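Every protein chain of the complex appears in place save one, which is left out.
Moving on, here comes subunit A:
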Amino acid sequence: MHEVSLIYEVLVHVEQASRQEGMDKVTTIKLTIGNQMMVMPEALQFAFDTLRKEPAAEAELKWEIVEGNDFYIDYIEGEEASD
């Protein structure tokens, strides 16, 4: 159930990064998740669907499970601001 706290943090970092980089709309968020983080991807997706907001309101969440206890945002993709 800590997936909710984790997704909240993901959205904070994504919002900051997209603003700094002049990205209007985030289309993809890619996470790398250590198998020791006891994170359940379905619960993560559920938390994301509940908490998602601009600029990542329509983003697709992707993840890769790796060995260890890392949990980081690998990259984001999106559309640049038009102005």
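Note that in this section contacts are C-beta pairs under 8 Å (C-beta built on N, C-alpha and C of every residue); 3 or more make two chains touch, one makes a residue touch a chain; residues count from 1.
One rule holds for everything that comes next: contacts and distances are computed from a predicted model.
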item: Listed names "YtkA-like protein", "Heme exporter protein C", "ABC transporter ATP-binding protein" or "Hydrogenase nickel incorporation protein HypB", with the criterion being the UniProt name of the chain not displayed; value: "Hydrogenase nickel incorporation protein HypB"
item: Hidden-chain contact residue, picked from the options A:Met38, A:Leu51 or A:Ile65; value: A:Met38
item: Interface residues of subunit A (partner: the chain not displayed); value: 1-2, 4-6, 9-10, 12-13, 17-18, 21, 23, 27, 31, 36-39, 69-80
